[in-house]
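Only one protein chain is missing from this complex, and each of the others stays in its spot.
Chain IDs A, B and C follow the sequence of writing; residue 1 opens each chain.
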């Protein structure tokens, strides 16, 4: 295992310290308990938005803290949900009197720890609502599993909910639009190589030189099937098909198409996937109105990518276009 | 070799097609000869700025085409300089009557092909000036080599020259500010793993499981020394020291500090490097006034990073802060 | 003679030692069908609890120790196991509050409350290939031992043995909760890390009870 780190135990705290040093205009960092908060938090009268989860998925979530998106991000240890303490502290730090929305990815640990934090915050008089993102269509039988996982679609939920909070929506309204995005966003990923958790020091799974894993989760959880490497276009089709069938997306739909890198994949490959995905959607009469290509929800150095499609309505599109100023997503300001 | 590609021969054209599909508001693409140009080019009365070089360094250069930065980018095959034809065509496409600046990274192939294109453009009545970026301090004895290589500092040259063109500077003025940036920017890189050129199918060099290459170039050209893996802080120091000594940077200087990922390195690692580099500069009385962290000048899936320091003056800082709207760098608009 | 605060404190100390000793093993189990952090997480939690043990009053009760473990695990472990084990110890503490002399019945009450707390939070059923598959046989075996007239230490020995059996019995299962559930058939043949750690913790309880 070769990594540009010091002591594996300090990976998260040192990275967060570097993040704070690089973006002093955007964020402040609380070291203990550890969370990242908007420089100007709490924003009086506006709904605060907190997300978080295990580290190793950067820029998710810290890279999305700033005007127009998250008010705070709570990074746990690598691939491990944070405990309730920092979630509670972050929740209080962003409460501007209009309540706080928790955006939680659907993993047992995240759900349980955010749940506890929300209970504790309520006990301290902070109104909290939670939404759980579960966009990963790779998980088929959610009755027989912990349910669909929250993956790259989380970024879209955070952006759109963040814009709703910024324009002054109430907690109920922000939660409702977040739920609407969750209802209309679907994702699927593929891995070419595993990632290596620093304290583990070994890959979380192994793939042969000619094998790929279709339907991978962002912690390297296995997916639908392990197949021989195929051309990118065929892989894009394999990912897109279950996404389209699931919602289902239909001819005439307007969508946002996101191709997300898992961390170790060169940009040329992401754009090659985007090319085929956009072409395939066009063939199905589905209109790509907005696009996002890059590393947004990663799995450390994993090589691979995911495709996310969100069915847009006019309000969502307007909220997507609204100004945002974060380390990883910025426009209009 | 596992890559999300179709035919290796089509990597660049398909990626560029995907890029065009993802950013129709920003760019247009000429397929033959292949170049990427600002949607609104040529911009009448303003200096056009063209850069280019081998592909595989994305987002460099296509990701920096847009208002406030490049007017066109010319992608060659992977790691291979483009030929004069597309450079010439791009130069003509961005000529708004005020002349065109070529920003060239110092590699024999890039220099020769841009040189030919500039001659041909001049013969066609387009005024062209060229600047050659050579920020890589890893190359010590430039008398005995092809000279210092142009690496991640190129992004800063492109941004600042682009802002100067946008505010209406003359060709001489834009070239002069580009030269000033080149004079004051220094970089150094490290590789943990090699990259694999698609048509080659094999790594360009090999490193043992515990070895890293200090002073790597962005095509995997070897650097100063091959050493055993060290903690990130020690590696940051090894990279920063020759940078600081070279200019030299001195106490009281105001600088822009960039930590650039080579493509396959997780963001946490980049911020861990940034943390130490910023700390070390502060210890030396050097003031980090601007920061940039991310994958900007990559080497396909190479794991590694580079550090770039630019000595800022007030004009450069203002041009850095000026609005920019490109796929990979965006603010103020 | 029942189990007192000193027993509970010894349980904590031995738990911390045992988890540290099996840290890599638990990481390896979790790497196979989860995300490879279970050993790291629990070790962080028990080391933190151990560091706080000095704050306990000399005349501490079992409930005090259990509550200390609970709050420390909740605030340091994270992941799924943090809230689940945290809730287990918290409910266990509540079930034996005020007593400094746990008899066989009290031990069964403690274990039952712990198990029920995990089910309350995690909603797992037996056979879902989770820590519940160690806890539930442990609770059943403890009750049977108590019914057969065993003392508190022997009840814990029965519970530990059953937890170990339950952990082993997760090997052939397909998971329906937690990360391993995404593996489908591929989880077959692997032991659930949370069941394995449960067995270690209950064995530690029995060992330190036996030593007094």
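Throughout what follows, a contact is a pair of C-beta atoms (placed from the backbone, for glycine too) under 8 Å apart; a residue touches a chain by one contact, two chains touch by 3 or more.
These numbers come from a predicted model, not from an experiment.
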Specify the shown partners of the omitted chain in the complete complex.
B
Residue of B:58, B:95, B:135 or B:221 in touch with the missing chain, whole complex considered
B:221
Looking at B:3, B:71 or B:149, which residue reaches the missing chain?
B:149
Among the options B:154, B:187 or B:204, which residue touches the chain absent from this view?
B:204
What residues on subunit B make contact with the chain left out of this view?
54, 76-85, 107-109, 112-113, 115-116, 138-139, 144-146, 149, 197, 199-200, 202, 204-205, 217, 219-223
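In this text, only the chains that are shown with their structure count from here on.
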In the chain contact graph, what is the shortest path length, in steps, from subunit B to subunit C?
2
Rounded to the nearest whole Å, what is the centre-to-centre distance of subunit B and subunit C, using the mean of the C-alpha atoms as each centre?
55
Using Cα averages as centroids, what's the distance between subunit A and subunit C in whole Å?
33
Identify all positions of subunit B at which a residue touches two or more other chains, and write them in rising order.
none
Residues in subunit C with touches to at least two other chains are numbered none
